[in-house]
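Left out: one protein chain. Kept in place: all the others.
Right, chain A next:
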Amino acid sequence: MEVVEGLMTQSAQLREAAYLSDQNYDQQIRETVASLRHVISKKSLAAFASNASLLDHFDPVADSLVYLFLLRAQIQAFQEESRENVPPALLPPGNLWSRIVTYLRAFDPVQVRYAGQEWRQLVEIVAQAAQVVSKPILAVRPVRDAMLRLDPSCAVFTSTHLLLVRLCLRARAYTHALPVLDKYVCHFPTSISHATSKFPVLPCAAHDSSLSFITETSGISSKLAYKDYLQYFLLGGMIYMALKQWGKAAHYLGVVISMPTAGPISMIMVEAYKKWILVKLLENGKVSSPSNLIPSHTAKLYQSLARPYVNLAHSFQRGDLENLEAEVDAGRDIWCTDHNMGLVSQVLSAFSKHTVMGIRQTFAALTVKELADQASSMRMSDEATESAIASFIMSGAVKATLVQHSSGTSSTMLRFSAARSSPQFSDESKAQACLARESQSLGALMESLHEIGHHMGLSNEFVDGMQRGQIWANADDANTGIGEDAGLEIDEDLMGEVP
């Protein structure tokens, strides 16, 4: 029992230290974490592990660290007892489960920065437990809330990001991921940069950017590989697709396809490119050229690997329905194996919508029959066309009204409302809200930009100097620069071939 008392004194000290300067607080937390890790490894708590009441002595908010390690010890004990990764005692709706969930909502984000590894393991075990009982939805909210609590900006990519989108996709709880997805991920945990190595960073201090305390050594994220972030953005794009937010989906997929490569491209990127084409068609009816960050040889690779999709987009943009349907039929196997059949069928229905929108540019009012004549793609009966148009109007995609004549002899009249009707109040306030939101994210991006500039050792003067250098540099210098790079790459290839 003296172990528990020792813990209590430690946490009491920690509470007092919170009012001290950052340095002292930092030191106190580090000591506590070290001793707690020591205690855990010695398994001196094993005797109390099954005793649930032990946790009652501590407050999950004020004694976050101790509570976290006690939870950890209990889980470990159960794991050893049942010899399973996720012991039955942990499964929802057990007592321990609800304790963990409550803890993840309430922990002290500053203290936990020092015990990132334990925190991450806790989050992961929550996710696993929920999946073991086949209710991933149960883990979605705790994981998301824990992430947002630890790092409200969510700007540094961690393995938890990927975990969350996976859970949301499994649980089909797409909207739950939005609070995290709507924030721009801009950084990756790095080792401590050179600029700051002289002055050790205190994780407990207040930071502008979460990049300062989420580092490679903090353990908040597991070791990352390129596949992790590619998957995160692909899956994020798929969540937006499920919500039919095509613009954001296209952006997420655009991120995947324009990531830098050292030679080969990943299959994830190819998959993203295929989806990106379809999403672009759904978003505005045409495929604009992808970002100019993609080197031309990569773009060519994409084109050749996603040939059926490119052809589909071509016939969509040419406005040739027969060709489009032929492409869709011919590629049925391809769509199915790529799991894109749903998107392709949506593309087909989006085609007639875009045709009607095109006609809207030319006509203010016309009969349904005349519309069918104008748009060769609409070769349904008049009634079918009419109901199709009615559904477009109801979905809000086309602003128009249909007027049926009482006599019933003449065709129904379709009248598009003026391209820009008088500005309504709701539009104004909506636009204002949008502007505010965009400018906010612009601000966040600017901060990230400063951060990355700082980390890479770039300043405005530096960039200016480099520009001048580029102007002065003659062809000879440029060649040596390229030569260096090429030399490095060849070196890598040679090494790669040696097993």
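As a working rule, a residue touches a chain if its C-beta (ideal position, glycine included) is under 8 Å from a C-beta of that chain, and two chains touch if they have at least 3 such contacts; residues count from 1.
Everything below uses one rule, namely that contacts and distances are computed from a predicted model.
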UniProt lists the protein of the undisplayed chain, choosing from "SCO1 protein", "Ribosomal RNA-processing protein 42", "General transcription and DNA repair factor IIH subunit TFB4" or "COP9 signalosome complex subunit 1", as "COP9 signalosome complex subunit 1"
Touch assignment to the omitted chain, from A:Thr9, A:Ser134, A:Gln361 or A:Ser395, lands on A:Gln361
Which of A:Glu5, A:Asp22 or A:Asp427 sits in contact with the chain that's absent?
-> A:Asp427
By the document's definition of touch, the residue of A:Pro60, A:Pro203, A:Gly254 or A:Pro308 touching the omitted chain is A:Gly254
Residues of chain A (touch criterion as defined above) contacting the omitted chain | 184-191, 216, 224-226, 229-230, 247, 251, 254-255, 258-266, 269, 291, 293, 360-367, 370, 373-374, 413, 415-416, 418-420, 422-423, 427, 431, 434-435, 438-439, 441-442, 445, 448-449, 452, 455-458, 462, 464-470, 472-473, 481, 484-485, 488, 492-493, 495-496
